[in-house]
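As you look at this complex, bear in mind that one protein chain is not there, while each of the others sits in place.
Right after this comes chain A.
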Amino acid sequence: MYDNHILTDVGCRNVWENGKKVGYGVNLKINYYRGLPLCCVDEIALEVDGEKVDPADMVVQHRGREYPYLEILKDDFPTDFYWVFGEMLRVVIKKENGIAQGRHQVKLKLATRRSYTPTMSATCEKTLTFA
């Protein structure tokens, strides 16, 4: 379905604060034919240049708000924040010195829970250029 498109090449860049790199971000799209509440995200797993990203270092930016990734997995996360169909969900990885500018191999596993099918998992691997 949309497996090849869940990892986008839009907005891949370092995140800076006070002239220093403090992390980097990627934008994801949903692996389903409709939007889902953010709490229906079962897993976002990232691997960059063969190294697993620690989920505790990830934050999710959605419609002007930011949530630690591990928060959205909790059993009391609100049900009315929708990851809108076709809309990008930004994942920022907090990391001192960010990522070296240039090309990196990024692998994403995205799993979402739906109402009438079992949890669906999609993977996508791409070479992305980070600004």
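By definition in this document, contacts are C-beta pairs under 8 Å (C-beta built on N, C-alpha and C of every residue); 3 or more make two chains touch, one makes a residue touch a chain; residues count from 1.
Keep in mind that, in the parts below, contacts and distances are computed from a predicted model.
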Complex member absent from the view - protein name from UniProt, among "Xylose isomerase-like TIM barrel domain-containing protein", "Heme exporter protein CcmD", "Energy-coupling factor transporter transmembrane protein EcfT" or "Sulfonate transport system permease protein": "Xylose isomerase-like TIM barrel domain-containing protein"
What does the interface between chain A and the hidden chain look like in terms of residue numbers? 1-5, 29, 33-37, 39-40, 42, 73-77, 79-80, 82, 84-87, 113-119
